[in-house]
Each structure stands twice: as structure tokens, then as C-alpha cells.
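A single protein chain has been omitted; all remaining protein chains appear in their positions.
Every chain is named by a letter (A, B and C) in the order it is written, and numbering of its residues begins at 1.
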Amino acid sequence: MAESTATTEREFMLDVRTQDMEVNMGPQHPATHGVMRILMRADGEICTGAQPHLGYLHRCAEKIGENVEWLQYLPYTDRYDYLAAMNNNLGYSLAVEKLMGIEIPRRALMIRTICAELNRIGSHLIAFGTYGLDIGAFTPFLYMFREREWMMALFEKICGARLTYSYIRIGGVFNDAPPGWLSEVERFCDVFEEKWQEYVDLLMVNHIFVQRTANIGVISPAMALDFGLSGPMVRGSGIDWDLRRDMPYELYAEIWKAGAFSIPLGKGERGALGDCWDRAYVRVMEMMESIKIVRWCLDSIAPGPVIADIPKTLRVPAGEAYVGIENPRGELGHYVVSDGGKVAVRCRVRGPSFTNLAVVEELMPGTLIADAVAIIGSTDIVVGETDR
Amino acid sequence: MFTEVLSAAPQSGTNAINDFLAGVKPEFVPAWAVPLTAVGIAVGITIALVSVIAMFSTWLERKVSGHIQCRYGPMRAGWHGWLQPLADGVKLLLKEDLVPVGADRVMYVVAPAIVLASVLAALAAYPLAPGFFFADLDLGIFFILAMTSTTTIGVVMAGWSSNSKWSLYGAMREAAQVVAYEIPLGISLLVPIMVAGSFNLLEVSRGQAGMFGMDWYIWPWVNPFMLPCFVLFFIAILAETKRAPFDLPEAESELVAGFMTEYSGIRWSFFFMEEYAAMYLYSVVGAFFFFGGFESPLTWGAAKVFGDGHVLYHCAAGLTLILKGFAGVFLMMWLRWTLPRVRIDQVMTLGYKYLTPLALACVLGGSLWEVFVAPILPWRNG
Amino acid sequence: MSAAVKYVKNVVDTLVTTLVGMKITGKYLLQKPITVQYPDERLPIPNRYRGIHYLEQEKCIECLACARACPIDCIEMDAVRHGKELEWISFTLDYQKCMFCELCVYPCPKDCIHMGTEFAFVSYDRSEFVHDLLSYRGMSRDAKQRMVEAEEKKKAKEAAKAAKEAAKVAAQAAKEGKEAAGGGGEAKA
Partner (left out) sequence: MDFRGILDRLKARQAPGLVGSDEPRAADPADKKDKGRAGDPFLWVEAQALPRFLELCRDDERLRFECLIDLTATDPSKDDPNLHVVVQLLSLAFRHRLMVKCTLPKAAASMPSSVPVHRAAQWHERECGEMFGITFTGHPDPRHILLPEDWIGTPLRKDYVFPDEYHGISCK
């Protein structure tokens, strides 16, 4: 951290010191993306210390997991990372399936992959859109909501809900895709590619945006590993790590082998490696990669059953399993322990936002208040997940 | 402000209201009552003007932002929501008058009034038409710049008295920003002033009447330094009026709502009235010094058809100015809904390291052009 | 990069990217908006939409499968059984709790609980969010009819049975009488 900021140009000086002021950023503040409080010490405009206070949205997800049946927990998984509910469903289902050792029909895997990737696009749209909002650009946010709206309409058609899908379930998916759905997904991909270029032109390469985010909140690779960061946070620091390729689940091994997608990395193009701009860049590029994965699935999907034969009341064999999947925000881990009964003994959720947020404490001191907002935005947290 | 108008109006002796009142004055009314009544009427008109400008601008802002963002904006009150500002105004008037605990009550209440008064005062120097103005000031542009700068005092008062840290941040940012941008704003206006040879808005406008009302100072053949000057001027007025990308004093994603975090109801709306009126006013200043002021083919045609003193000529000139003013306002809105916000240190850097030196360079170049090149250009001596 | 080049590059970059952005926003300014004026025009709601439930009461057998499947126990039902027929007392769904997960729909053996396309909930009172899904209380006319028929059938059956029994008894008695008579005869003999 020290080396990297020393090389970057800081355009303000610390020659005047005043008494530090404590400012509560949150729990209701436009930049905290939900109800989170950051207790900030500030010397004028310069932040000298920050301490995140969580728990305003704590809903006891893990305790609930120990009290409801395996399948009944599914709707609760929607609710921690509510921007990527499909991925949460997928992570939980995979963990339980690992314990049960069931074979998932191929069509179900395809539909799961399509949904998870579409949801990743939706989540990154929000991440990038609200990041623009934090920086002060209002319009790109609404453009991104427009595409996300279509994505949500697609999900509404396949599962009937727009945000809390509960669609991917243990053993497969709830329903087969309705007729015409897959071709609409293809249309979505076509339109999205066009619009994506607009986001890049409008916000990503905008000089003010670059100036606001480059060289801010630099996370070095060593620091990223030390803090256990994952997802775009670690890829923004130039570490080539993606669970979809490196520890493949579902069909990703096959898709990677087919060369359908690549993994974008932060390169420090506009500033130091691992700054806010790099993280935003990784997210923007990942949307395009997700589109490629969706296209591959659309090309190779074949009719078939969409759910394995599982009993109505699940009894999961005794044992414990940890499954980490690549959520849009990083590694979403589900650690489930079963004693062979109808209810889990432990249902631990390792939320990527929770771990990613921890680094904020370290990045904030020495930045301006406006940068603090940019740093929080670049971690792309969902408070539902940090607090669970 | 009133003394200024009072002393200015009778001296110049061309105030239309004053002339009209003097013409219809009965014998028993003392002579000093005439300018005083004229001032009263002018103040009334100015307040109405500010309200109308602010109302129309809020409507325009919401429609422009809406359509830029692929949505409609207000659609319910009247045709395409044109009555929406009225509905909002009624709502704001009826809202509870809140003063936060611990706030400095007197300052808190006075601050919005000062903010609004500053722009009202500046509007006194704004001619509605070539023959209809409240005060034809020789140093009109100086008066406008001086008056609009006093907004800062109100904003700082508002931020300080609110007893909120976010408000204080907003106020401090506003103070720093306005100080930084007064300089390039003033300097960038020097080139057109040099070309026009006057500080008087009406005279500047009259100087651009040639070429069917299209002989504007912005054209590069008049002075090639005029275009960069206009760009600098435009950036500076964005910062002066706290518009994005320089909306740091209210930066909603950083400072909640900046200096007006604690304000609500009609007091809060005063800040917005000031902002929109100032936007319009600065656009008008830009129109006067770069885009011909009252002059346009429309005005030229009206002058040819009806003659130089006809009411319709004045209407055409006034309409031209209003259109130019709102074109500037529209451009500011378009920019606001396109750009992200800059950071406070970048605002300072831009102001001091980019705009001020560039403005000075433009003034140097412009004055050299005026001294050495302009005299030999045939179209500058016709 | 020397400072001067950087200075010029900053100025040029800012102006160029700003103009590119304005081109994009300007393009949308002239296009038709994509939003709809909600209460006047509405977007179509897909068939699978998970809205307020509806119940095909005729089919329901009060097996409680949906109530058991519900993660938050918001379904409650009560009915009295008259043989095969149900006399409904209540079937309530508490929409203050319901999270529209559709888990209640799948376990139903008769496929009688569904989620509809109605989504708007407005009420002045919390108690109004507890919906009763029943379209009628007690028994339907058909069920009553069936019950009466069943009763009659049962009665008829019973009567038939009783008659048969009676006949049997009579036959038995006759036989016994005969036997007794015969026996008597034998005894006599």
C-alpha cells in the first residue's frame, strides 16, 4: 500500500492540521448501499480513519438454516445477496447436492448456467451503475437499470419472481424454460452487446470518472490475499483467479475448454494496479464474458428433464461439505453440516461482501471523503450479505 | 441593493417604468415618489421573474433528465406535467417549518433569504428588452458578478447554522469553489469586453447587431480567442451555480444533500430558486457577451419591419434573449445528466491550474489580436 | 510523459470524453422513453407470476402438505370431515409473512393451490393481510348433494343390509324352526 501510493500523484497536501471530526456515514446515507454505518474520523476533507459498523440488516440467516428443512431454506438464500439470488440458490443447492451425491440432468445444468450468468450481468449492472451514482453520474445508472429490467422480466417469465427467485433448487431447477424464452435470451444478448459499448463510452472511459477512480483505494496483490478477498476485487489487483475456471463446478470446465470465455484482469491501465478503476473495469468486462457463456449454453442446450428424482422431504446423508462458487461479488461459500435428518445442523454462509468490506478499514485513511465513497462503491457490497 | 437601483435609475433616466410613471404622475404626487414606486414595481417584477424562471427550469430539468434517462418525467399535472412546479410549490409551502435542534435559529432562517436576495439583486441589472430594464448600469456585468457572489455568504450561513457536519462540509466546499472560480469567470469575460469596449450589457448587445443580427462575438473571425474564452466561461459558471459536474456543495452521494441537508419546505425551495435563477442569469450573461444578446435574425427582422422603437421589436428582442438564456440552461442540464462529479481537490486544480492560466493566456492572446490584428481586418472596421 | 504533454492530454481527454458522453445522452433525449405510465398502461404479467394465491377448493383434501412445505408457516386451514366430504371452516394465508416462494404449490397432491397474477396489496389494517382463500364456507352444494346421496346410499345399503340380515335371520329362524321341528320330530320319533 505504502509503495503504491508513494508513486501516485496526490494533488492535495497535508500541511494544515485541525482537530479530527467524527462523522457518521450512515446508517442512512446514499453511498453506503443499504443500511451500513461507517464511523469516519476526518480532518477537514481528509479521512483519517474509518470503522465500519455492521449488523443493521442482520436477519439470522444461519440460525434460520438450522431450523427449517433443507428445501425450505432455499427462499432464505435469495435474501442475503438479493442482487444475485440465482447464484445464491445455486451455491446452496450445490452444497446440498454434494452431500447427497445426486446427478443433475444436463438441461438443468444448462438452464442453471444461463440463469446464473444472466444474474451476474444484472448484478454487475447494478454494481457499475451505482458506482457511477456514487461518483455522481446519474444517467448511466438508469441506462443500466433498463437492461437489468429486461433481465428481470426474463426471470419473471421463467420463475415468476423478479428479485427473490428461488428457482434453482436442490436437484435441478423448478420449471423448464417456457416456450420462446431461450430465443428471447438470445435477443437480450444481442441488444446488450450494443448497449454495453455505450456504458463504456459514457462512463468507463470518461475522463472525470477515470480521474475519480484511478489511483484510489489501491489494493496490492499481497494485501488482497491477506484479506481473503475474492471475485472482481482480487482480479482487479491482477491476480488471475476465477473459481469458474480454477475449481470448476457445473458445466464451467466444459465451457472453459470450449474457449467460450476468458477472465478479464485489472492491468493498472489508468493508474496503479488494483485501484478502483481496475475493479470497475473487471466488472464491466465480465459482463461481456457472461454474455459469451450464455451464448455457448444457448447453442448447446438440448431438451431433457430439468430435475433429478428427489423425494419431497429431503433427508440429507450425514456429513459436511463446503462449496464455494463464483458469485458476482466473489467466492460465495456454503458450509453445510448434516446429521442425516430433515434439518441442517449448521448452515454457514460465507458471503463475499462481508470479507471484501473488511478491506475498507485499511484503504480509507488518507483519502478524501469523496474517495471514501468511491472506495466503498468499488467494493460492491450488498448489505444483505454482509449482515446476513 | 435598493440604493444601488435608486441611484442608478434616475441618473440614467431611461428606465421604462420610471419614464412611464413620470409621464402619468398627477400633480400632487411628489417627484421622489416616482423612482421609489418604480423600484417597488421592479422588485415585484423581479420576484415574479425569479419564480417563473425557477418554475420553468425545474420543469425543464425534470423533463430533460427524464427523457435523457429514457423516462417521461412528470406527466400527471397538466399537459406533460407542466403544472408540476406549481403543485410542488404548493406542497413546499404547506410543509412543516422545521428548524433542527441546536441550529442557530436566526442564521438558519436568514440564510435562504440572503441566497435568494442575491440573485434578485443581480436580476435588477438584467434588461428584459432593449427598452425595458430596471437599471441601465454602466458597469452592469460587474454588478451582476458581484451580486451573485454574495450567494456564498448565504450558503455558508446555511451550512454553519444547520448544526450538521454534512452541511458544514457543503458550505466549506461552496466557499472554496466560488472563490476559485470567480477568477477565471471574470477573466474570461475580458476578451468580449475588450472587443465591445464596454461593460454595459445593452451596448455590448448593440455592438453585435451587424450581419442580419448574427455578428456575434463568438465567431472566430471576430477574435479567435473568443471560443476558448466561452468554454472557460461556461465551465466557470457551472461551478459558480453549483451545477454538475461541480455540484460538490450538495454532492448527494457524498454529503447527503450538502448545505441544505437540514432544510425543508419553502426555505429549501429558496435554494433551488436561486440555483435556477442564477443558471438563467449566467446564461444570459453568456448570451450577451458571446452570442449577440438581443440580436438575432428575428430581432433584425422585427427592427426592419416595425422600426426600432416598436413594442413588437422589443418583444422579439426579449424573446431572443429568453431563448438564448434557456438554451444555455438546457446545455447545463444536458451536461449535468451526462457527467460524473469531480472531486474537491480536482475542482481546485481545475480552477487554479487549468482555467485561470488558460483564461489569462486567452486574454493575452485576445488583447494582442485586438491591438495588432483587428485594425487591419476589413470586417472589424466596417 | 512530460508535465506539459500530460496537461494538454488532460484538457483534450476531458473535452473529448465529455462530448462523446453528450452524444449518447443526446441520442436518448430524442428517443421515445421506454417506461410506461403505470396505472393507465400496464406491462403484461407472465403466466408463471408468483402473486396472490388462489385455491381450487373443490379439489382440496386438507392434507396440509402446503402448510408443511411453507418455510414460515403462514398457511393455516381448518375443516371438519364428514366421511369423504369436507366442511370448510377456514383456509387462511398470512401475507404479512408470505414471501411468495411458491414452495407450497409443488407438494400439493391434487394440484389445487396456485399462485395468481394479482400483486397489489393496499390496506389500512394489518389484519386484512390475512387472506381467506376459501370461496365458500361449510360445504358446497355438490358436496352436500354427494353427502346426502352418500347418506342415502349408505342408508339404502344399510337398509338392504338390514333387509338381508332380516331375511337371513328369518331364514335362519325358519331353518332353526324347521330344524327344531325336525329335531322335535326326531325326538318325537
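Here, a contact is a pair of C-beta atoms (placed from the backbone, for glycine too) under 8 Å apart; a residue touches a chain by one contact, two chains touch by 3 or more.
From a predicted model like this one, the values you see are computed outputs, not experimental measurements.
Participant: For the chain that is not shown, enumerate the shown chains it touches in the whole assembly.
Facilitator: A
Participant: Among A:L99, A:L118, A:L203 or A:I325, which one touches the chain that has been omitted from the display?
Facilitator: The single option touching the absent chain is A:L99.
Participant: Hey, which subunit A residues sit against the chain that's not shown?
Facilitator: Contact residues on subunit A toward the absent chain are 54-55, 58, 60, 62-63, 66, 98-101, 225-230, 239, 241, 246-247, 316-322, 324, 331, 333, 335, 337-340, 345-346, 348, 350, 354-355, 357-358, 387-388.
Note that only the chains that are shown with their structure count from here on.
Participant: Answer with line, ring, star, complete or other to describe the graph linking chains that touch.
Facilitator: Chain contacts: complete, every pair touches.
Participant: Would you identify the chain whose Cα-based centre sits farthest away from the centre of subunit C?
Facilitator: B
Participant: With respect to inter-chain C-beta contacts, which pair, B-C or A-C, contains the greater number?
Facilitator: A-C
Participant: Per the centroid of Cα atoms for each chain, what is the distance between subunit B and subunit C, given in Å?
Facilitator: Taking the average C-alpha coordinate of subunit B and of subunit C, the gap between them is 65 Å.
Participant: With chain centres taken as the means of their Cα atoms, state the distance from subunit A to subunit C in Å.
Facilitator: 36
Participant: Could you list which residues of subunit A touch at least two other chains?
Facilitator: Those would be 139, 143, 146, 202-203, 206, 208.
Participant: Could you check subunit C for residues that touch two or more other chains and list them?
Facilitator: 10, 18, 21, 24-25, 28, 34
Participant: Which of the residues in subunit C end up touching subunit B in this complex?
Facilitator: Those in contact with subunit B are residues 7, 10-11, 15, 18, 21-22, 24-26, 28-31, 33-35, 37.
Participant: Write out the stretch or stretches of subunit B touching subunit C in their complex.
Facilitator: Residues 64, 66-72, 75, 231, 334-335, 337-339, 354.
Participant: Spell out the part of subunit A that touches subunit B in their complex, as residue ranges.
Facilitator: Its residues touching subunit B are 11-12, 21, 23, 29-31, 44-45, 132-139, 142-143, 146, 202-203, 206, 208-209, 211-212, 368-371, 373.
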